[in-house]
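In what follows, a structure is listed as structure tokens, so that the remarks can point back to it.
All protein chains but one are shown in place.
Order as written gives the chain letters A and B; numbering starts at 1 within each chain.
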Amino acid sequence: MALGNRHLLGLEGVSAQDITVLLDTAESLVEVSRREVKKLPALRGKTVVNFFVENSTRTRTSFEIAAKRLSADAISISSAASSMAKGETFEDTARNLAAMSPDCIVVRHPASGAARFLASVVDCSIINAGDGSHEHPTQALLDLLTIRQRKKCAWKDLVVAIVGDIVHSRVARSNLFGLRTLGANVRLAGPPTLLPEQFRQFGAELYYDIGSAVEGADVIMMLRIQHERMASNFFPTLNEYARYFCLNAEKVARAKPDVIILHPGPINRGIEISSEVADGPYSVIMSQVANGVALRMALLYQLIIPGADGIRGSELIEPAVTAAPARAKVA
Amino acid sequence: MALGNRHLLGLEGVSAQDITVLLDTAESLVEVSRREVKKLPALRGKTVVNFFVENSTRTRTSFEIAAKRLSADAISISSAASSMAKGETFEDTARNLAAMSPDCIVVRHPASGAARFLASVVDCSIINAGDGSHEHPTQALLDLLTIRQRKKCAWKDLVVAIVGDIVHSRVARSNLFGLRTLGANVRLAGPPTLLPEQFRQFGAELYYDIGSAVEGADVIMMLRIQHERMASNFFPTLNEYARYFCLNAEKVARAKPDVIILHPGPINRGIEISSEVADGPYSVIMSQVANGVALRMALLYQLIIPGADGIRGSELIEPAVTAAPARAKVA
Partner (left out) sequence: MALGNRHLLGLEGVSAQDITVLLDTAESLVEVSRREVKKLPALRGKTVVNFFVENSTRTRTSFEIAAKRLSADAISISSAASSMAKGETFEDTARNLAAMSPDCIVVRHPASGAARFLASVVDCSIINAGDGSHEHPTQALLDLLTIRQRKKCAWKDLVVAIVGDIVHSRVARSNLFGLRTLGANVRLAGPPTLLPEQFRQFGAELYYDIGSAVEGADVIMMLRIQHERMASNFFPTLNEYARYFCLNAEKVARAKPDVIILHPGPINRGIEISSEVADGPYSVIMSQVANGVALRMALLYQLIIPGADGIRGSELIEPAVTAAPARAKVA
């Protein structure tokens, strides 16, 4: 499941070097979205298909913007309008898309393993944009980028607490793999029903009390309570959950003074995070979203252009483009 | 709520000069959509997000075409696919979109005030594409453009009758503000339940009889009976409404001989307007739609490019573009 040159199916097994190259590229692309002319010619004539069998605003939009800012043609397909509604298998739908010669298919699917399966049946690059409760690697990469921008110490000196519905969270799993590979210390916290013992094998410490988990933490990553993916009742009520696990100012006070707080969104205010904290000075949630576009630009570029792995963002820039006048005039 | 340089939230408070600049720019852009190569480079590298929490064909399509003809990247987000379905607040969804560095968010929303609220929480330009029963300023501007193209007299010499469900109509409100600011005489007509006395304060004359309202009018603007926005019964039946307020040839005959008839669409044939009139020689409904693209091109351009307020459409044109051959050949 390594990145290699073709797919990003998950962060499990991806090397620290591959991750670092991606973060470096993304870092140099962050400023592209702040320019007057937010457009690079790097993927002109390439086709990126966003194939979303599960609803999504931010991830689908982030990939679409990333593709367009690199001048690729972006095509979006949602489950509702798909032939799968006519009884076609997922494999057949995917092979049909692949037959139209896309350079990359970005896939979100409710079934764990869907992205890997796709990579085994089609020819083009596959990016996993979230598959069931398995992995959501681009979310983890943008989280890593956001952490690296704010924390100047080495990864091995960082304590990251991930709090919430661990067992169902593809975000938690991808972050766990990425953070452990880079050497960070990872604490997982949640009610026992949502935090199985098996997670210790990945090198994480488990906490059933959020207070202890965030004690002295450099980074707190809150997870969304995903009603839509919870098959049965894992805790008595949302209120009960919020009472014990909602991140509020009091709990934040137990972390390091320069703690940063992440959340993959969409947030449930008052359930897993208080508005005071989500909108407060330690929150970097909006930076995560901005970094998401840069990270996905870096990833699309590196997967689609052969041999581009070591490239830096500045090399993506054509002088003609950066020099383009914001306001065209008659000669 | 003035236009200023950043937002268009409504026409209430927008100056006659700002309106005139917009109409002038739009006027010069009308011919772009008639060219062989309907494309200007003006907004290359800019991102326009169409965020439609309410369904729409013509307005969403019109904005998307306008953005693309100016070479902007256009991203469309509908409510159905949005994270709001997962319980995210409108503000959080909007802030997330804004974090991806769009240059402009075009928003349609069922709640009055939604666009203004958005402008208060995000950084980029906001265009109101219809918010509840509050305003729909781009519709009014394209109506003003359509009127100005056909009527060569001064605004103060024009009599405009707006007929239908006034109280629920954002189109009526925006037109009322725009027309009054430019100096036109405005008559509002509808059943008393749909035409509150308070509208007199904006300088309109009120009529409860369509025949008197259109008597000697230069312009008749019919409104759509919006079933989906009518909370309760404001008139006995649609047939009853049609009998008294449907614009038919007999009623048109009471207006000026060169009257023009507008409707924002989608039209309910036989309810507020007869097919004979909608498709007849006085109807300028299709011109309204064509003008909508030009008007939205002008607006996007003026909001997104700083200092562009006084520009004329001809300045948008790069020689290289106008000279582009319609049919490429091997050298």
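We take it that a residue touches a chain if its C-beta (ideal position, glycine included) is under 8 Å from a C-beta of that chain, and two chains touch if they have at least 3 such contacts.
Small disclaimer: the values here were computed from a predicted structure and weren't measured.
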- Message: If I consider the whole complex, including the chain that's not displayed, which of B:6, B:35 or B:86 touches that chain?
- Response: B:35
- Item | Residue among B:20, B:78, B:112 or B:248 that touches the chain left out of view | B:78
- With the full complex in mind, choose from B:13, B:196, B:211 or B:266 the residue touching the hidden chain. B:266
- Item | Selected from B:7, B:69, B:95 or B:251 as touching the chain missing from the view | B:69
- Touch assignment to the omitted chain, from A:19, A:40 or A:246, lands on A:40
- Residues of subunit A touching the missing chain are 40-42, 44-47, 49, 73, 75, 77, 80-89, 92-93, 95-97, 99-102, 305, 308, 314-319
- Message: On subunit B, where is the contact patch with the chain that was removed from view?
- Response: 33-39, 52, 55-58, 60-62, 64-65, 68-69, 78, 80, 227-228, 265-269, 286-287, 289-290, 292-293, 321, 324, 326-331
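The working rule: only the chains that are shown with their structure count from here on.
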- Note on the structure: Cα centre of subunit A to Cα centre of subunit B, whole Å, reads 38
